[in-house]
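Up next is chain A:
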Amino acid sequence: MNLSLLILIPLLTAILLLLLRNAAQVKWVALAGSALQLILAFVLLYTFHQQRIEGNTAQMLFETTYNWFPSWGISFHLGVDGISVAMILLTAFVVIAGVLVSWNVTKMTKEFFFMLILLSLGAYGFFISLDLFILFFFLEIAVIPKYLLIGIWGSGKKEYSANKLALMLMGGSALVLVGLLGTYFSGGVHSFDLLKLAQLQIPVQTQMICFPLLFVGFGVFTALFPFHTWVPDGHSSAPTAGSMFLAGISMKLGGYGCLRIATFLMPQAAKEYATIIIVLSVIAILYGAFATMMQKDLKYINAYSSISHCGFVLLGIGMLTKTAITGAVLQMVSHGLMTALFFAIIGMIYERTHTRQVREMSGLLKKMPFVITLLFIVGLCSLGLPGLSGFVAEMTVFVGSWQHPDTFSRTATVLACLSIVVTAVYILRAVTKIAMGPLTESFDQLKDAAWNEKLAAIILLAAILAVGLAPNWLINLVSPGAEIIMQKMQ
Partner candidate 1 sequence: MIQPGLYHILFISAALFFIGVYGFFTRRNLVTMLMSVELILNSVNLNFIAFNKYLWFDKMDGLFFSIFIIAIAAAEAAVAIAIIINLYRSHKSIDVEQAEELRY
Partner candidate 2 sequence: MPNTTLILLIILLPLAGFVMLGIYGRKFFRNTSGVIATSLLLLSTALAFYTAYGYFFKYGKTGGVYQKLVPLKYTWLQFSPGLSIDMGIIIDPISVMMLVVVTFVSLMVHVFSLGYMKGDERFPTYYAFLGLFTFSMLGLVVSSNIFQIYFFWELVGVSSFLLIGYHYDKPSAVAACKKAFIVTRFADVGFLIGILVLSYSSGTLDFNTLIATLTSPQTNEYKNAIAASFLGISALTWGLVLVFIGAAGKSAMFPLHIWLPDAMEGPTPVSALIHAATMVVAGVFLVARLFPVFAIVVPSALNLVAYVGAFSALFAAVIACTQTDIKRVLAYSTMSQIGYMMFALGVSKYGGENGLGYTASMFHLFTHAMFKALLFLGAGAVIHFVHSNEMKDMGGLRKLMPITHLTFLIGCLAIAGVPPFAGFFSKEEILLAAYQHNQSIYWIALIISALTAFYMFRLYFQIFWNKEHHPHGEHHGEGGLSMMMPLVLLAIGAAVAGFIPFGHFVSSDGTRLDTGFHLQFSIAPVALCLAGIFIAMRLYKKQNAMPQKLAASLKGFYKAAYHKFYIDEVYHFITKKIIFNLIGRPAAWFDKYIVDGLVNATGNGTEDFSATIKKFQSGKVQSYAIYFLAGAIGLALLFIYIWK
C-alpha cells in the first residue's frame, strides 16, 4: 500500500473544499474525505497485518522514499510500524467524528472544514514520516489550524487561549527543532532520516543535550508538567471539533514524538533522564487530577483530566519497559478516543443548554437519554472501567511500571494508581450532577442527539469498545514497535 495516499486524500479534500461554494457540499465532501481516510486506515491495518503474518519483520513497512532537498539529507521518507498504524487509526476515527459533530457550523463553514482537514493532514503526515525534517514539517502544519479554529470559531476568551496555545506549541516545536538540528549534526551523516540516524551511535554528550530539548519540546504538546497551561484554556475555548482534534490528535503528536524520536534515537539519555520524566509525569497525573476536582466548567474538567491522563503516557515512556511503552501507546489511543467522545458530548450538551457550568445543569438524563448515557460511558472510560479502553491502557502502564523493582518506581506507580480514585471523584461529581437529580426547569424542551451526532458518538464508542473489549489485537500491533525501541535501549 502506498502511504502517500494517506497524505494525498486529505490534501485533495482540502483543495476541493476550497473550490466549493456551497456549505452543504462542503460538509459532504469533508465527510466523504474523512470516511475515505477511515477506510484507508482500515486497509492499512489489514495490509499491515497481512504483511506481518507473511513474516515481514522489517521495522517499518510500506517504506517509500521520494527525493526532497537531497543536499540537506532530507528525503520524503514514509513508513509505518504498529505504533504508527495505531495512531493513524485513532486519527481517522477522531477526524470523521469531528467532521460529523461540526455539521451545524454555520459561520464560515468552508474555512472551518478546511482547517479541520488541514489539521488532520498534519497529523497523518506526522505519524507516517520517517524523516525528521518532514516530521517536523507536519508537526508545525498542525499548529496554525488549531490557532484559527480556536480563535475564529471558539468561545469565551478565545483570542487569549488561541494565542497561548499557538505560542506554547510553537515554543515546544522550537525546542524540538533545536534538538533535531543537534541530532542532525552529531551523527556525522548529515541526514534527517530516522532509520539512518537510529543505526548510528549518537554521542552520549549530544544525547544529554538533545534529549531534554526533544522531550520537553514534544512534551509541551502532550501536556508535560509544567508546560501544560495551554491545555485547559485551549480546550475550553475551542469549538467542539477543535477540542476533539486537540485532545484526540494533537496531544498525541507529542507523545508519539517523545517515543519515536527522543527515546528511540537517544536511549542512553532516556535512561539518564528517566527519573525526571517519571517525577514530572507523576506530578502531572496527580496534580492534574486534583486540579480537575476543583473545576466547574465541563470543558475545563475534561481538559485538566487530559493532563492527568496524558501523564500516564509520559509515565509509560519514562518507565522504559516494553510493557510500559506499549501501555503508553495504548493510553494515547484510548485517551484520544475517549476525550474526543467526551468533548463531542460536551459540545452536544452545550449546544442545547448553552452552558457548560456543571452546577447549572441537573437531571438531563430525562431529556437526553442518548447523550447522557454516552456521557456516563465516557466518564466510566475515563475512570478506567473494564471493558472500555481506559482500563486496558492504564493497566498496561501500571503492570509495565511495576516491572522496575526499585522503591522509586514503585512509589511512582503507587502514586499514579492513587489517581484513579481522584479520577472517580471528579468524573462522578460532574457526571452525576449533570445527569441525575431533579431536572432543571429551563431545560424542559431539550432534544436528544441528531443523526450526525449519534453517528459520530457511535463511531467513537465502537472504537473505544473495540479496544476495551478485545485489546489483544492492538497490543499485538503495538508491542513489536515497543520491542524495537527497547532493543535499542540495551
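On how the list was made: all candidates are chains of the complex that A comes from, given by their letters.
In this text, contacts are C-beta pairs under 8 Å (C-beta built on N, C-alpha and C of every residue); 3 or more make two chains touch, one makes a residue touch a chain; residues count from 1.
As the structure is a computational prediction, the values presented were derived from the model and not from experiment.
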{"item": "Chain touching chain A (counting every copy) in this complex, out of 1 or 2", "value": "2"}
{"item": "Interface residues, chain A side, partner candidate 2 - complex", "value": "164, 167-168, 226, 228-229, 232, 287, 290-291, 293-295, 322-323, 363, 365-366, 369, 380, 383-387, 391-392, 395-396, 398-400, 402-403, 405, 407, 410, 413-414, 417-418, 420-421, 424-425, 428-429, 432, 435-439, 470-472, 475-476, 479"}
